[in-house]
Each structure stands twice: as C-alpha cells, then as structure tokens.
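All protein chains but one are shown at their positions in the complex.
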Amino acid sequence: MRLQLSTWQEVDDYLKRTTAIIIPIGSTEQHGPNGFIGTDALCPETLAFGIGEETGALVAPTLSIGMAQHHLGFSGSITLRPTTLIAVVQDVVNSLARHGFDRFFFLNGHGGNIATVTAAFSEIYAETSLRTAGSNRPPLQCKLKNWWDGEGVQAISKELFGKAEGSHATCSEVSLTYFAYPDHVKTAEMHPEIAPTGPIYDADDYRKRFPDGRIGSNPKLASVEAGERLYKAAVRDLSAEWRAFAA
Amino acid sequence: MRLQLSTWQEVDDYLKRTTAIIIPIGSTEQHGPNGFIGTDALCPETLAFGIGEETGALVAPTLSIGMAQHHLGFSGSITLRPTTLIAVVQDVVNSLARHGFDRFFFLNGHGGNIATVTAAFSEIYAETSLRTAGSNRPPLQCKLKNWWDGEGVQAISKELFGKAEGSHATCSEVSLTYFAYPDHVKTAEMHPEIAPTGPIYDADDYRKRFPDGRIGSNPKLASVEAGERLYKAAVRDLSAEWRAFAA
Amino acid sequence: MRLQLSTWQEVDDYLKRTTAIIIPIGSTEQHGPNGFIGTDALCPETLAFGIGEETGALVAPTLSIGMAQHHLGFSGSITLRPTTLIAVVQDVVNSLARHGFDRFFFLNGHGGNIATVTAAFSEIYAETSLRTAGSNRPPLQCKLKNWWDGEGVQAISKELFGKAEGSHATCSEVSLTYFAYPDHVKTAEMHPEIAPTGPIYDADDYRKRFPDGRIGSNPKLASVEAGERLYKAAVRDLSAEWRAFAA
Amino acid sequence: MRLQLSTWQEVDDYLKRTTAIIIPIGSTEQHGPNGFIGTDALCPETLAFGIGEETGALVAPTLSIGMAQHHLGFSGSITLRPTTLIAVVQDVVNSLARHGFDRFFFLNGHGGNIATVTAAFSEIYAETSLRTAGSNRPPLQCKLKNWWDGEGVQAISKELFGKAEGSHATCSEVSLTYFAYPDHVKTAEMHPEIAPTGPIYDADDYRKRFPDGRIGSNPKLASVEAGERLYKAAVRDLSAEWRAFAA
Amino acid sequence: MRLQLSTWQEVDDYLKRTTAIIIPIGSTEQHGPNGFIGTDALCPETLAFGIGEETGALVAPTLSIGMAQHHLGFSGSITLRPTTLIAVVQDVVNSLARHGFDRFFFLNGHGGNIATVTAAFSEIYAETSLRTAGSNRPPLQCKLKNWWDGEGVQAISKELFGKAEGSHATCSEVSLTYFAYPDHVKTAEMHPEIAPTGPIYDADDYRKRFPDGRIGSNPKLASVEAGERLYKAAVRDLSAEWRAFAA
Partner (left out) sequence: MRLQLSTWQEVDDYLKRTTAIIIPIGSTEQHGPNGFIGTDALCPETLAFGIGEETGALVAPTLSIGMAQHHLGFSGSITLRPTTLIAVVQDVVNSLARHGFDRFFFLNGHGGNIATVTAAFSEIYAETSLRTAGSNRPPLQCKLKNWWDGEGVQAISKELFGKAEGSHATCSEVSLTYFAYPDHVKTAEMHPEIAPTGPIYDADDYRKRFPDGRIGSNPKLASVEAGERLYKAAVRDLSAEWRAFAA
C-alpha cells in the first residue's frame, strides 16, 4: 500500500490495523561506470513496494537524497549535510506521529546514511527524554534496516559475486536496479576489473582513491537475472523483519 | 533523461550540452476523499518525465515532501518545517552547482511550497551576495514554475471544470494523477458537492474549515481523459518554458 | 496607539478591547538615485501610524530590516538572511502571543519580504500543527498586507505615473516618503528616464542589470503632493482592511 | 546623517570620509507604570540622531527589539531569543561590511542586550578567526556603548535622583524619553515609592519579584527638564567617544 | 603530552614533528549500581594519557559529555543533543585545523557516540566537498576509535567475564575506572546477577527495560586487577593504532 496513492481516509483505516510504516531512504550519488546515480534510492523503493504487496505494509514516499558528501567529486551526486538530513527525518517522523504512527521502519539503501539517520533517531528520542516533544506525541520506535543485510541476500551475493561484490557500486545493488529497470542496463568496461578499496574522507580525496567511483567491486558481473534472485530473497528477508517489527 | 537512471559519465556528457536541470518538487498531503496523498509530487514528476522526453532535459529525483503544515490534521500528511525545506533546497542546489549546474528549474506541484522555496532561493543567492558561497560556485539562477500556470492547462481547466476546479484537491490535479495511475482511480461522494473556501492558518483550524480536506473543488469531476488532455497541454506549455530558461 | 509610547498597563487595557496588532515591516536598501534607503520601512511605518490614529489600532515598532540580499551591490543596503528573518518574525509573534495577542497584521513595505514572511507564518503555524508551540499559546492568525495593494492607491498610481511607476524605487513609494519627510526631498537625473526591467537573482547580477538600482520606474516624477494623495488613500484602504481583520 | 533618509550615492560619498557607523540598539519591554515600552530603543535612537548632527556620523535604523525574555510577564514586551539576536547582529554587520564599513558603534539602550550583543561580536570575529568570513570581508571592529555610561550623564543622574535612580525603568531613561516625546508624559503613582531590587531569572520569577516592573527606581521623579539635561550631556559624552572610535 | 599542560610554543614544536592529535571523547551517564557516571569519559582519558606517555602523542582535553539521551531516566546523566555534539566536534576540529593539525584520532568511550560523531565527521568533510571550509583549511582525516575494540582488550574481557561482560556498564569498563580511581571502588548487589538485554529507544523506555541501568552485564565481577590488565592491553593496542594513523 503506497502512501502516495492512498487517500487520507484509507490511511485512517490502515491505522486501525497497525501504527507502523515503511520509509525507504536512499541517496543520489555516482555508482561507477555502469551503475545508476539513483541506485541507493531505487533499491529500497523497489523492495518496499515488494514488501508492501507481500505484507500489506504502508510505504511512505522514498527519501531519495541522503548523505553523500564523499561522492560530490562525480557529476550528478547530491548530498544533504548531516544536520539537514537529521531535520528531514525529524520532521517526517513527527508529522506521522501526529496521526498515531509510532513505529518507523527506515529501509535503507546507502551505507553512508547509517550514522546520520541513527543520530536523527537519537535527536527524536531526545525530544521525549528532555520533555520537549510535541505535547501529544506517543513513545516512538525507529529502526534502520539495510536492504542487503538479510541472510538470503548475503548468500546469493556470496555465491554469485564473491570477492567482486565490493562495498560501493556493488554487483548486488547494480543487479537489483537492472532487474527493476531492465531497459536501462548499461555497458561499460572496468579498469581495473576489481576496484581499489580504502578509507573515506572528503570528495576530493575520494576521487583520487577511487577514480571511477567504485570501491572494491566489479559490477560488470551485474545482471537482470541476479537482480531477480536478489529481489525475491530480499523481499522474503525483509518481510519477516517488518512483520516482527510491526507486530 | 532521468538523473536517477543515469551514470555520472552520462551527466558529464549532458553538462557539455547544457548546465540547466529540472527538479520536481511536491508535497505529501491529503487531497480530499478521492485524491492521492502524493498528488502534488506525482504531478510534477510525471510532467518532468514528459518534458525530459520532449526536450532532453535532465530530471533530478522528485523532492516529494514539501511544506504542508496545514494538512497535518489529516492522516498521512507529512510536512517539512519551512526552515528544513530551505536547508534541503540549499543543499541540493549547492551539490549540483559543484558539478557546474547553474540554472535550476523547480517544477512545483504545491501552492504551499511557493513562499518557502522562493525564500530558499534568496538564502542561496545571499551566499553569493554576502560572499560566503562555496569558493568556486558560479552565479546561479533558480526558477520556480507551477505546473498548472501555463495557458494551455488553464484553458482546459476552465473548459472542463469551471467553478468546480477549486484550489486544493482540484479537479485538474486529481485528473492528472488518474491519468498517470489509472489503476488507482478512487470513487467517493462529495458533501457538499463543491467544497468551502477560506483562509489557511494552522492544521487544527484547517480541519474545522475544510472537513474533508478539499478547498473550493468538486473532484468527482476528475477523469483519466481530462488528465490526458491536461498532461499533453502541460508538457507543451512547460517544454517551451524550459527551453527558454535553459537556452 | 504606538506600542513604543505606551505603558504595559495601557496595553493590558487595549487587550480588553481587541487582541489584534499591526506590525510594520520593511527593508533597508537602495532605492535608486532619489529614493531613501529607508523607503520600504518608512512607508508602512508612516501608514501604520495613520491607521492607528484612524482606528485606534496598536502599532508595534517597525521591523526596519528585511530580506534584501539582491540590493547588497549598493552601499547602505542591509539584509537579513531569510532564515534569520523567519526567526525574528517567530520571536515577535510568540512574545506577543504570550500576552494574548492572536491576530498579527504585518503591514509590509517590500516585495522582497513576501516569500520569507509568508514562510515564517508557516513556521509559526507548524508549531501548533506539530504540537510544539508554547504550552498556552492560543490559535494564531497572521496576515501580510502590502501597503500598495489597495484599490485607492492603485488608482492614483496609475493616474499619476502610468508606465513610469515601475516595480522598484517606484514613483509611489518615493512620493509617500517625500510626503512624510519633505525636508529630505532629493534631486537627481535619471538615465535612462525609465529604468530597465528583468528578473532578480543575486546582488552582483542585480547591479549589472539595474545599474542605478531602479527597476522599471522613473521616480523623478515623485512629489510631496502625490505622496499626500497616496497617504490618504492608503490609510483609507488599509483601515478598512484592518477593521475587517481585527473584528 | 540618517541612513534611512540617504540615497546609496550619499552613502558612497560618506564611505570616502569614514568607514564607521552608529547602530542604535534597544528593546521593546515594559518600563513600569509611567515608562514607555519603547524606552530602551527610543533613548539610543534619539541620542544617535543628536550625535549624527554633532559629528556627521551616519546612523543606521534602530534595532528596536532586543533580548528581553525576563519582561515577558508584562503585556507588550517582546523578546528575541539570544540566538536570534546574534543572527540579526551578524547579518547587519556582514551586510554593511560588504560596502566597506569596518567599525560598528552599537549605541545600546538596554542592559539585557549586553551579553548577547557581545557574544554576537565574537560570533562575527570567529568567522575571521576560523577563516569562514565572506571572502572579501575586511578586519572588523565592533563596539557596544551604553548611552548612560558617560561621566556627564552619571553626574546628572546622581545629582537629580540619587538612590531613586534604580536599574530598570530608571529616572534617567524615563526623563530622556519624556524630553524626546513630551506629548506622551504619563502620570502614575508608585507603590512602594522606590521599587525593590534583586536578581533576574525568567519572566514568571521577575513578575513576582518586581510586581509593577520597576527595579530599584522611583521614576515619578522623571521630568522633561531632567531629560533635556541628560540629552545634552549624553550627546557630548558620546560624540567624544564616537570621534575616538571613528578616527 | 597533554595539551592542557603545554604552552603554545610547545605545541608549535610538536607540529613540526606531527600534525595528528588524540581527542578523548566520552559521556556522562549512569553506569549501573557500581559504575561511575563518568566511566565513558574517564576510560578514554586514562588511556589517552597512557598512549601519550608511550608514543609522545598530544592529547586534547576530554570531551566529557556526549550523546546519552537514553540515560536521562537516571539521575546525573547529561546529554548533548546530536546536533549540538556535531557542532562541538566541528568547532574543535576547525580550531585545531587552523594551527595545521590535519589528522584527528577521537578515542571514544561510549557506543552511543559513534553515530553522531561519525555524522559530525561527514559534516566537516562536507565543508571541503561543498567548498565552504575555512579558506586555508587543509584536507582532513578524522578517525573514531573505540578503546575496547582492540584484540588484546577483547581477549581479556572474554577470558575474565565471558557472558557477564554485557554491553552497558560492562565489567571491563568498570574495571578500568576502578584501576584508575581505586579509592572510589563501589560495592553493590546486582539483581538479577546478569542484567537484561534489549533495544534502545528513549529514556523512559530505557528505564523500564533496564531498571538499574545495566545492559547484559554483571559488573560485580569488576576489579582493580582486571582493570590493570585491560589498561595495559588497551594502551598497547591503541598505541599501535595511533602510530599507524599518525605516520
């Protein structure tokens, strides 16, 4: 059930059944020579719709822009500063809390979001702890779940890509977006085949260390077929997780 | 050309042709008994893709959550505080400016965004005017364009809906989303047929004045067919506007 | 009744009659070769005193500095960043709300303030809508009224200045300040007679487009006599507006 | 020379002579049974105009609203939060610095502003010290001067009022405003004659300690004549101070 | 070498040798019935001094207050909101960067700081990536290192405490503070022996889940002797880590 395609009366009805909601959160940033700039937003969005079909969960609109300062050396990348992203997460949660939502399942597509979104949860909880929360706000529970963390997904990634999976512009995430948008599959050579690895600092430093944007991956191995398997496994993993959280 | 489905190298190529970009911006808020909560985001998104096909314009991911504090009395509505939205617009523009973009065409779907987004533009320009902008930022031009403002669209709205068009949950916007998402067309009775009108203050006041969320409209008149006519007219109106801006 | 010249007991008495207040808001920015830098603050201040005499309205001290980033290319211009101005409007309203004021009539002298002040109103309403407003704050109504918008004023502007009225450093606003401060009438030639028009971005761009600061006007036509007619018409227009708002 | 009554070309000429400017800063807050709510803004404004006549100094528009949280228990009092006032002072100084002003003489009318305005100066200097100031901003010098601090004023206060001078709603400040606005002189009895003294915390606490708003004063002694003597002495004291600062 | 006990000339000399610095960061929060409220600050501070002796590293003053909103249900706990802590880390790093420091080794004593401090690093890097950093700031590298993460420490914790180690008010951290402050060793019974485990939300929820403050630990097992072994192992682990970072 997509929030964007529902009426407010339908949301009223949903709230009689459950007060939990899925919020896909991603990023808009380079994903190497053959990955989409929207990869990190499209993955959780696609999966959230899948979980929604599987479980009846309500899916909020995707927060497509995340914390991606380190990617700004590559055209098309967009970042929110961490303090901006904290404010966004705060406002989204506080708006929904007014309607009675009290459990927020952030389905995340970007490792670079984890710290900031977790800090945002603390900023929100601190409103309760310091007694400055909106005067009728219920106790809230926020959860950040990376789509790739489940056992099913991990097993397929390992089986199909092994060491070439990498940590940015990974084979798995590129595959998943190819499955979701098969008309946009890209072809590109990788030099070297497997990208270098290293630490992450600012955007200038990043571009020097990782000249084509990838970290540790060879996404030439990505495919629609792999994406389909990953999609099914991820929907299964995450639906279970959601059911436990929303119960 | 959708930014989310492009690689960074494709954006590099685009920047050789033009340094302008379309950024759809909307809202997530109730739209009465038969309108989608995502109406204000889905309209500019749908049209931006149309303009992109028509003109080759690059389309950034939609900013789906806007300034909608007055709708918080209805379930599912989400707002950013104005100061949060200003920070978001600032970060998006400054990120893209680093890559060489210098003209920003915000295609807007929500009247309630106009003041805040315009203030955000001033906040961005003030960085130049006070000399605190990023040290290599070029002069920037930001434009806010409401999708419904063009002559073609206005003529159709008037012809089809006349006084029943209204100003929130309008027949035209509901029609446009029905055209984009025909599987989700809703049926609902309207009481009264044409909703009341009045000023807008906070969410509690809004709910009292406008009990089912509509202002001045009778969106029962909305249809897929009307949506198709509006879509075509709007793409035509806006493509011309975009070409002039990006030239 | 001027707030600055009243005691707190007199304000207590006023509050027994009405809980509305006028807050003049302007700007401090260049107004071309013969206009005062204070034009946009002096106009609403002068008129507010007039309305106060006419209707007994309480007039707060003028917020003399507004959002004028685009004028910073001309000496003496001062801006608040939009986020600063939002905070100022918030604090002023929240202070007065503590005393029981609940209707705020911002009499505005500067087009460049409209977006930011309107955004500030939403920031204030959002405190109610998100339940974070001061614990005993009543429902509030804020209104922004441009002094030049009334029928009486528009008719005189059109009659006296026609196309030479312009949109910055207008004949009407210069006339009104000449009427209020006849000892400071300035003489200056205009080249060209009618200033150019165009869009507004940052201060550097503005100075290039509008070399002497005016937009579209020929304020050489301004006079004390015109100012007097405009003053009387504006006080009449605005007193009616105020009475309706405060009722 | 009043900035509000000057043109930008006149300010350009002024800047050839000196790069210093006077900025009157006050407050809008209760001043007991017979003092104006605007006392703290009207005093420095009146004196700044006097200094301007005496020395040719340029006088910016008065910042009429200051830090007055402790007075919010009395109707009509308005405060900026300290962080808001810091932002205002920062924006005013940075705007003027763009034009070449580099010495800022804040003529202060309110003890409660001292800490916050001094903190604002440090916030501004920190931009230089941390290298984040606007890229062409010169080194700046800000000075806060209380109008009542000079020897001449102190001697008159002591002579005329002695122990009844007090520290809020003082005989001297009430006299000075009576001199400036003789048509608005108020009559009120004082109970007790001399108000109590004590520490300052929040507004609720303040109202309990100081039931009619005064601290330590008996402003029934205030008079137009005393105001005139104070005015002349203050203009003399402050003109000397200004000349030394601007030299 | 302690920054607090050095002169600025000694720091100048240090900068000729290395531009890295250790910044201990902790928290002020309850640590169960027998743990110090300062545990999380005292551990990294004590160890930083040890590393300093071992390697000559310069040690900044401890940031003793961290992100501890979830502990506010227990007396004496203090939190910074995440956004405040981000500002603090930013200011500390930017101040030191002005002197030429460019590598910042945050020695952390509190799991609850990790997200926020990592977000702060991104906020700092974003200044470079968006070109708004101080105009002469060098490229920076920030590292967060938890004191308990090294192999040596982990082995001892496992050997001595096994399952009773827990995750808050752990046997190891209590032991380490007992070693550092042997005169303050506390005696207290634990009911139950091993504390419950569970997720962390706001402070009210935390107190219900973890009634005496501990999570998963039995710190009755803590001892000065264990603390000494942990101290030595940690200094060894961390000195190696520091040397690699500072090289």
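All chains are identified by letter, namely A, B, C, D and E, in their written order; residue positions are counted from 1 within each chain.
Keep this in mind: a residue touches a chain if its C-beta (ideal position, glycine included) is under 8 Å from a C-beta of that chain, and two chains touch if they have at least 3 such contacts.
Source: prediction; values computed, not measured.
S.K.: Touching the left-out chain: which of D:Met1, D:Ile23 or D:Ile86?
M.R.: For the chain that is not drawn, the touching residue is D:Ile86.
S.K.: So one chain is hidden, and I want to know which residue out of E:Ala20, E:Ile65 or E:Ile200 touches that hidden chain in the complete assembly.
M.R.: Answer from the full complex: E:Ile65 touches the omitted chain.
S.K.: Which residue numbers on chain A touch the omitted chain?
M.R.: Residues touching the hidden chain, for chain A, are 129-132, 135.
S.K.: I need the residue numbers on chain E that touch the omitted chain, in ascending order.
M.R.: 2-9, 11-12, 15, 28, 30-38, 41-42, 60-65, 72, 74-81, 83-84, 87-88, 90-92, 95-96, 98-100, 181, 184, 186, 188, 213
S.K.: When the complex is taken as a whole, what residues of chain D touch the one chain not shown?
M.R.: Considering the whole complex, chain D reaches the absent chain at 67, 69-70, 72-73, 79, 81-83, 86, 112, 114-116, 118-120, 122-123, 125-126, 128-130, 139-142, 199, 201-205.
Methods note: only the chains that are shown with their structure count from here on.
S.K.: Which integer distance in Å separates the CA centroid of chain A from that of chain B?
M.R.: Going by mean C-alpha positions, chain A sits 24 Å from chain B.
S.K.: Just curious, how far off is chain D from chain A if you go by their C-alpha centres, in Å?
M.R.: Averaging C-alpha atoms per chain gives centres 53 Å apart.
S.K.: Please set out, as single numbers or ranges, the residues of chain B touching at least two other chains.
M.R.: In chain B, 72, 79, 81, 83, 95, 98, 129-130, 132, 135 touch at least two other chains.
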